[in-house]
Each structure stands twice: as C-alpha cells, then as structure tokens.
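Following: one structure in structure tokens, then a few remarks.
Shown here: the complex without one of its protein chains, the others still in place.
Chain nomenclature is as follows: A, B and C, assigned in order of appearance, with residue numbering initiated at 1 for each chain independently.
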Amino acid sequence: MNQTTGNDGSATDTFAHVEDRRASSGIDRDLVNIVAVFALSAVLILCSRFVSPALGSWNQVLTILTLSSFLIVLSFGQGLVILVGGLDLSTPSLVVIGGVLATVYGSDGNAFYVLPIALCVCALIGLVNGAGVVILGIPPFIMTLASSIFVASAALGLTGGTPRGNSPEILAFLMKERWLGIPVVVYFVVLFAIVGWIVQSRTTLGRRLYAIGVNREAARIAGIDVGLTEAIPYAISAACAGFVGMMLVGYSDGATLRMGDSYLLPGIAAVVIGGSSILGGSGSFVGTVGGAILLTTLGTVISAIGLDQGYRTIIEGSIILVALVLLREDLFSGLRLRNRKA
Amino acid sequence: MSEARMASVECRGVSKSYGATVALEDVSISIGPGEVHALLGENGAGKSTLVKVLGGVVEPDRGTMSLTGEPYAPSSILGARRCGVAIAFQELSLLQNLTVAENLCLPKLPAAKAGLFSRGRTIEKASQILARFDLPLDPEEAVGRLSLPDRQRLEIVRAFSHGTRLLILDEPTASLSDVDWLFRLIENARKAGTAVLYISHRLAEVRSICSRATVLRNGRSIDTVDLAGADDNRIFEMMVGRSAKKTLSTHAGKPKSSGAVLSVSDLTTDILDSVSFELKEGEILGVAALEGQGQRDLFRSLVGLEKRRSGSISVDGKVADIRSPKGALASGRGMAFLPEERKTEGIFASLTTASNMTLPVVGNVASFGVVSRSRERDAAGETADVVDLARRYLPFRISDLSGGNQQKALLARTVMTGARILLLFDPTRGVDVGTKQSIYEAIRQFTEDGGSVLFYSSELPEITSLAQRCLVLYGGRIVEAFEGDAIEEQNLVGAMIGHREDSAASKGAYS
Amino acid sequence: MSYAASLATERTSRPTLRLKRMLSGGAAVVFVLYLAMYALYAWFEPSALSLYTFTNLMNNSAPLAIAAAGETMVVLARGFDLSVAGVISLTNVFMAIYPIEGPLGALASLAICMAIGAAVGAINGFLVAKLGLQTIAATLGTMIVCQGLSLVFLDAPGGYVAQWVSYELTDTLFGVLPISGLIVLAVALLWAGFSRTNTGLGIYAVGADEQAASLSGISVTATRFAAFVGAGILYGLAGFMLSAQTATGDPNAGESFLLLAFAAVALGGTSLSGGRGGILGSIFGAGVLMLLQKVLFAAGVSSFYTGMFQSVILVAAIVLGNLIGRTFSKGAVR
Partner (left out) sequence: QDSGSDKKYKIYLAMSYSGNSWQSEAANIVKALAKTPPYDKQVELTEVISGTDPQAQISAYESMIQAGADGVISFPISATALNRTIKRGCDQGVKFFMYDATVTEPCAYNVSFITAGFGENTAQALVNELGGKGKIFLSRGVPGNSVDKRHTDGAMHIFDQYPGISVAAEYYSYWDDRTTQQETAKALAAHPDVDGIWAQAGEYGAVQALLDKGGKLVPITGENSDGFRLALADPKMQDMGLKGVSSGSPPASAGYAFKIMMEVLTGKRDLEPMNIQYPLPWVPAADVKLCEGDTFENGCNVFPSEKVPSSFVTEVFNPTLLPELTLTSALDGNPTPGATIQPLPEEITKAPDSPGINCQRCEAPENQYELTKVKATVQP
C-alpha cells in the first residue's frame, strides 16, 4: 500500500506527510507504568530519611529486597492467574503446605528430592484448582477458596496443629547467607524476576495466557487449547506459593499453619498496583515486582513512623491511594495530550 | 450546488488525533436535509472517527460543526440525541444481557410510579418502535440470544428512533445480506427531512441509495462528489490515491485435482439437518443463504464449536473427531476458521495487531518457547501484505485499528496458521473496495497453490465472482448446489428463499 | 422478499420463557439449596424448626447477608469492593462508642451508620468512576484507611451498643417474625425496587459492557458511583446489624466479612465479571454459608474435617447450580 503507483501522482505527494504523522506512537503504556512504580518506590525510600536517618541506606534497600522476595515469588503465580481472568485464593494454604512438607519431611540429607516433590504436590493441588475452574466451570473465586479451606484442613490433620522439624540446610542457605555482602536471596529474586518476566511476556505460553485473559472465546476460536492452558497458571501459582512456604521456612526455621495468611491480599495488591487489570489480559511481571517492592517499602517506612497503629494504618492506606492515583495510565496519556494541545 | 441550499449538517476543519495517530485532519462535510450522503474511504480513513465526533462520542481537537444553521457541539451521546442526531455504530453498542426492549429505551425507561420504570410500558414502547420500523423481534428477548444480523437491525432501529435530524449509519449492512428493509427505512426518513450519513464499502449499495458522497483519505476529506457523475474508478482513485487494480471478474478455472480434502456427510446439529458435501483440493466453495439458515452452525460445527448430533467429518479421507478449533487446525492438512463476530470472537483487544495475527502459530516464531520479536514482525508483515494491511499497524493495539483493518488482521490470522483449508465466514465484512480485490486475489492464489476454501458471504456478487461451486442453505439443509456458470445471482436468490421447499423446512432454522 | 416475511420465527411462549429464566437464575438454585440444607439441619437437629433457633440463625446471618447484598451491587457493575471490611468495622466501632438509646436513637444511629457507608462508598466511587482506578486497588486503600480509623477510635474491643438496638433488633415481631429477617427482607424489597430504576438497570449495563453502555447513553461514571454508594449504605446497615448482635465494638469486626461476602455473592450465582446476577442470590448465598456451619455441627462433623466438608459442599453447590442452570436454559445468554 505504501508504494503508491497511481497515475494521480500529485495527490499521492500531497498526502505523503500525512502517512508519516500516523506512525506508531512508540510509547509503551506498560513501560510508563513500570517506570512509575519503581520511581515511586525510590522516592519513598529517599523520603523515608525524614522518618528516620538510618532509612534510605543501602542496608534498608537490602532489607526491603529480602522481605519483598516472598511477595515477588507469590505474586508471580497470582499474576498469571489474574492474567487469565482468575483469582487464586488458595495461596495462603499452599504457602503452609509447602512449608509443612519441607519441615516435616525435609532434612539436610534428603532436601534435594523432598523439596522438588513437595513443589510438585503443590502444583498438583493447583492443577486441581485449574481443573475445577476449566472442567466444572466453577468460578475461580469459589474453587480456590474451597481448595484453600480443604488444604488448610489437610495440613492441620497432617501436623496435628504443630508442624515439627527444622529447615533444611539449603533453604536456610537461600534465605540467610550472604555472598559478596549481599543476601543470596537478593540474587535469587533478581533472577526470578527476569525469568518470570520472560515467561510471562516473551514465551508462547505467556502469549497464550494473555490471549485467554483478553478474550477467552476468541482464544478458543483461534485454536488455543484453552482448557489446558488456562489450568497452567493455577499450577504455577500453587507451586510459587509452596515455594514461598519453603522460603519462609528457611527464613525463620520452621513452619506454622497460619504463616500464609498475611500474603493473600498483598499478593493480589502487588499485581494490581503493578499495573495489571484484575479482569485479566494485561500487565507485566516487572510491574508486579515493582508493586511488591512498593508495598514492602511502604511497610518498612510506615513501621518506622512513631504514631499509633491507627494513624499509621490511615497513612498507609492513603499512600496506597495516592500512589494509585499517580500511577493511573490515563494520567500519563492525559499529560501527553495536554502537551500536544499546548 | 451543495452550497446553494441550507445544509442540515455542516462540519468545518474537524481534526482529531489519538496520541500520534491523526485520525481526522481538517475534515469538512455538509449534508442537506432529506439527503442521504455517503461517506467513503479506505479502511482506517477516519470514517468511524468522524461519526463519533458527530455523535458526541469523542470531542474533536479542532473544528466546528453546525446543525440546521446553529452551532453544534455535543458533549455526550445524549447531547447529540437531544439534537436529533443518532448513530448506528459499526461495532454494535447493544447490551447483550438486557432485553430488546430495554436496549431500545436506554438510558431512560418509561416511568411508572415512584420513580421506578414500568416493564409493561417499556415493552409497549419498544413494540411500537419495532412495529414502526418493521422489525419483528420479541421485545422481551435478551439481545445476547439474537443472531448477529438481528442485532445489527436492532442497532439500526435504535438509531432511527432517535435520529430525527441526522441519522448516521456506520456500515449498517456489514452483516446483512438483505438490504431492502433498511433502504425502505432510509427512504422514509429521507422523506421526513432527516439527513442521513451512510457509510458502506459496498459501492453498488451506495449508488442505489445515496445522491452525493464525501471521500476521506488518510483522515482528510478529499472531495464531495455527485455519485451520478462519478464512475467507480474515479471514486476509487479519490479513496486510495491511485487507479483501481484490474478487477478479476471471471471465474478461476476448475479445481486442479478432484480429490476431496474435506468431506462432510449427514452432519446434523440442533439446526442443521443432514448436511453433506465435499470440498476438493484447490477449490473455492461458496455458501449462500439468507440469515439464520444454519450457515453459522455449519461453520462452527466443522471446527467443533457447535455440538454435532450425528454425521461425520473427514479430512483428507480420514474421519476426524473435531472437538475444538485447535483440533480442526491439527486434523489432516488443517482447517482454520474466521469467525463471524469480530468483537466477541475475533480480536484480542489489548494485544498488538502482530500478536493477534501470529497467536495460533506463535510457536513458529519462537525458539525454546521464547518468542522472537523480529521473527514475529517479519512473519506478520509478510501476511499483512497478503491481505493489504499496512505494516505500520502491526505494533498498534488492535483495538485502536479501524473495523476494516481489524477484519484484515483476522483474515491474516487464518492464513498464517498454515492450514490448507480455510473456513471463512464473511471474510470481507467491512473491508474497503480496493482491499476486497486483493483478498479475492489472495484467496485465488491460495487455492491455486492447492489450498481449499469454504466461505460464506453476505454479498451475493462476492459468491458469484469467486466461488467455483456454491451450496445454498435453507432451513438447515442444503437445498441446491450450483457449479460454474450456473452460479448466478438469479439462481441463487431463487434457491435461497427456499421456493422449492415447503414451509415446514424452516422449522427450527431460526435460533 | 421482505425481511419480515422471511422471518418465520417460532417463539417460546412467554410464561415458559420467564419460568425458565427464573429457574436458571442463580437465586432460585441457591434458594433450593438453602431449603435442602435447612431440611437436612432439621433432620439432624429437630429443634432447628423452633422459632428460637430460627431467630438465632437469622440474627447470625443478617450482617453477612446485607454485606453480601452490598457487595453484589459493585460486583454487578464489574468491580470488587474490599471496603466492606472497613465500613463494617468502622460502623461497629461507632455503634459501640456512641450508643444512642431508645428507638429514636436507634434510628439516628442507623442513619449515621448508613451515612458513614455512603461516605466511604462515595470516596470509592470518586476514585473508581472519576479517577479511573481499578476497583480492587482503590477499595483496598479505603479499606485500610477505614481500619485505621476504627483503631483510632477504639484501640481494643469494648464499648456498649445501645440496649434498645441490641435487644429489639435481635428479637421477634409479634413473637413470630425475627426482626433481623425482616430487615433483610426489606433490603431485598428495596433492591427489587432499585433494580427497576434506570440506575439499577444501568448497573447491569455497565457491568456487561462499559463501552456499549456509554454508547447507549448511560453515564458510566454516575452509575458506578451510585453502585459504590449503594453498596456502602448496605455495609453501614450490615455494621449496624452486627452491632445489634454482638452488642459491643471491635475494631477488627469487619475483617472476617471480606472473603465471606464474596463467597456469598459467587454462591448466589452473580457473575464476578459483572452484568449478571442479583442481590437475592447473594442473600441466600450468605444464608447457606452460615447454615453450613450449623449443619456440619448438627451432623456431628467436627474439628478439622469441617473444613474438608465445607469446601466439598461449596464446590458441589456450584456444580449443581451450573447443572440445573444449564438444563433449564439451553442456549441462554452467556
């Protein structure tokens, strides 16, 4: 089409420049959001110096990265489930199961096969979630809630309430050791973020998940095996949650049956704050990582403020809201538009 | 001539940009009262955008409009409606979970007591509107259960019920195979003094109903012409800035070989009634039918989207148990399906055009599961050329593309799958005149290379010029099959209205 | 060849259509489920049929039922509202630290609770409808703020809810009708009315397809806003009813409502992706959730098996609902 070979040459010339102006805008909306999330985290860290002079230091950054590692791993799986338009409420129980299996059956000697098997068990549970959603048509919310309750009961039965045993060496190494002055888990998290980003944004699987999330029916018609593909994120999410359980075991040398509870909402929030739509089909894992770091940073700074918990909570909620307002997509495009007009 | 009488609607220097995309630039148009005015242009020329500006959906960056002499700057769709301006949108604007009556009366339903609306009066009002515009739909039916053509009609009727001064119809016939009903309505509106802005890529249609046409190209209004005084070539030149390609109007020869690649026997579904036919290698097989005669079911059941009750489908001589489009792609030489509804079954709105195209075969542009962007771009680019889609659209979100360009991308998707059998449901819907020729050309090339195509079209001329054989569906059954020169409008129409069938045959045909 | 002539449509007779639609709706399925479970409960525990037990059950279920009803409004408009937890805590705290005695006092308290809910809903509505934030994120923020406010006003459980509220509202009318049940009924009736207003219909429209709704002339902003405000008012009422039941304040009172409210909504057949469902289903959904505990207790299932049973029943209920829905609505709207 661009090689115009018409006899009305003058008209073609007249509109040649119009073609140029209609070129792709080149601004990736996701990118803007991601940069903004990280920038906001950085600003928060820098501003936290006003709260306490020890904040804003390299050490604080390492603490934040270590603490956010749990959320980052967890929200990768949650993000994939949200990507296909689902929601995984079973993560708390899978965190527990992962941790329990690692402490109850794992020891220094057998960790090399017990931990992978435990992760497979978790993935299998996730697959059951996926099967319920895909085959039986149960809303993800209910299916994962139900399996969460079920798995929690099973964990209770398995342990009689008290998970015994200690952390296998390898998990303690992951969570506690330092290498070149930087915690090993920080290297791990960086690697995980890169791999996660590739899986979600660059692989064929990721592409199919986006398609399903945007338009399930169209994905089916386009020849995607929607049933199988849609179940995969649930398995990944369960495995991720199980691995978070193991990380927690390594972090504090032991498991409890409620250690996953505090990760449910933050896990979802990290995904959404990172720019993904809760309705599926959009977002990037890099954004989610940013969301997780932002939430953890916020927690660190808030806990250093010398106010009553009530006021601190109010500040925390307000900062989340302000961040969301600042991160709005149309705010950026709005600004762009205004510049154009001016 | 047009300046002589007072214009009913007038736009001057209207411009609108989406980010870096200039959709409209300095567009001017004027329509007289009681005039049916055509808006012509290539896919992506800016027609729908102009429509949205006129209808108060988007605000123009620059420019002025007036309505019967008074300045007109609608701030919302309701504002436009209040001025008597209404649109039937290209991408339908109906709510599928609400009933016909509710859709017709939105956003304010007739009131009963205490601020509540009255169901009875809503139905009554809707029935009146439906009767006034001769559309026999059940007002209480949920719109989601209507067929696409019926939805299109409902969209049109809704516009008619509000558009007293300016009525805008954006590709109203895209999924209608029968236009008489619409033309009667337009004629009535015209007589009542309503200005009508009519958008269509079917030039013959435009000529039969419009007096003048404004041509848009790349977002600019090129000229307004009297249709009587402009031949197709002239219009085409104005639209694309070059002369028309040589149109191929003769049938391509007989299929090279006579081996059946797809054979369907006694296919029966809720709607189809023992349908049997064969598709040969290198063949273009057309399906002609009025709306709702089972063509949708036929295509969908072939790829496993509709349950088969009985009957078998064989690909390459082997019985294929196809349960999903994926299965269809994988069976034998592969069957790819182009669905009917662009918005709900076709596009992935937030993905790029290139991703939309490569999706079914994204594995082919990936190594070790990781998609290579350059290979994706190249692969998509090649196919984009085949369907005449400008490569610059490839990195855009597909939702930012015009309707016709979206359709091209979807067609490209089926080509990209590598399947040797294409099942195309109305492939050229909303595609501009020039591109249609390119697509016909591509289809012919595809079959000449040994591929086979089964296609349905709402445009009879398309079938007559393209198909080597043609099946006519009526009441869920194949009532006739034509071949070669017998494929001719008169014959087809005769078979399509089922004059050889008793009326009982239509039972269950309409879902 | 007129179009009308070619249309030999055979239509299902209207009453049959309506009946089918009703049966395939989530509310009917979950209502049947509720009855079945109540029968089971009565079979295990004959005193379940006593007025006393029924009243208790109503009192117990009312807060969740009303909260779920509120949540439904937002879900129908394609949203998630987490602020339900915050508003319930906040109103419960308010009821406990500013008790106003007497029937008029109760009315005043009720008005204030609803106003608190409406205010929070308005903030949510502003953030979502005007500023375009994602519902789940915006309401997470307001939920946290509300929790903080509750803690500021009451830093540990305590306080006393007005006697009149806590006694009269958990009692029965004429000795036979549980008042809390009547209030839930009133909510259901109000909804029946509201769903027949243009805004009510608009909520369904916006939830199904925002773009088409706005092209149909519906103000998406106003509709979303209304849904959040309406939901907030109901959360306020739920907090009020919870206070009547517990008679004291707890700054964390709302927390346990978060997941349960959503579960009730989903159980009630409302699509979590908007546009389909209704409040009635959610109310019965909440009823089922509360009844489930009773049935399992009465059946002698205890300890950690309860969880397993609960989850299996939850899933079975939905599957059953799907099946019933499918058989009664061949080819229905998706």
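Throughout what follows, contacts are C-beta pairs under 8 Å (C-beta built on N, C-alpha and C of every residue); 3 or more make two chains touch, one makes a residue touch a chain.
Everything quoted here is computed from the prediction, not taken from an experiment.
One chain is not depicted; across the entire complex it touches A, C. Checked against the full complex, the candidates A:33, A:91 or A:300 give a single residue touching the omitted chain, namely A:300. Of the candidate positions A:201, A:252 or A:318, contact with the hidden chain is made by A:252. From the set C:53, C:211 or C:322, the residue in touch with the chain omitted from the display is C:53, counting the whole complex. Touching the chain that is not shown, out of C:180, C:214, C:245 or C:311: C:245 (per the contact rule at the top). Interface with the hidden chain, as seen from chain C, comprises residues 45, 47, 53, 56, 60, 63-64, 150-151, 154-158, 160, 166, 170, 242, 245-253, 255-256, 260, 290, 293-294, 297-298, 300, 302-304, 306.
Residues touching the missing chain, restricted to chain A, are 48, 51-52, 54-55, 57, 59-60, 63-64, 66-67, 96, 103, 152, 156, 160-166, 176, 248, 251-254, 256-259, 262, 299-300, 303-304, 306, 309-310, 313 (touch as defined at the top).
The rule is short, and it goes like this: only the chains that are shown with their structure count from here on.
Inter-chain spacing, taken between the CA centroids of chain A and chain C, is 30 Å.
Centre-to-centre separation of chain B and chain C, using mean CA positions: 42 Å.
For the pair chain A and chain B, the distance between mean C-alpha positions equals 40 Å. Within chain A, not a single residue touches two or more of the remaining chains. By the touch criterion given at the top, residues 85, 87, 89, 132, 136-139, 141-143, 145-150, 152-154, 156-157, 265, 268-269, 272-273, 277-279, 308-318, 320-321, 324-325, 328-330 of chain A touch chain C in their complex.
The touching residues of chain C, counted against chain B in their complex, run 1-4, 6-11, 14, 17, 193, 196-198, 201-202, 204-205, 207-209, 211-219, 275-276, 331-334.
Listing the residues of chain A that touch chain B in their complex gives 1-2, 4-8, 11-12, 15, 18-19, 21-27, 198, 202-205, 207-208, 210-211, 214-215, 217-225, 281-282, 333, 336-337, 340-341.
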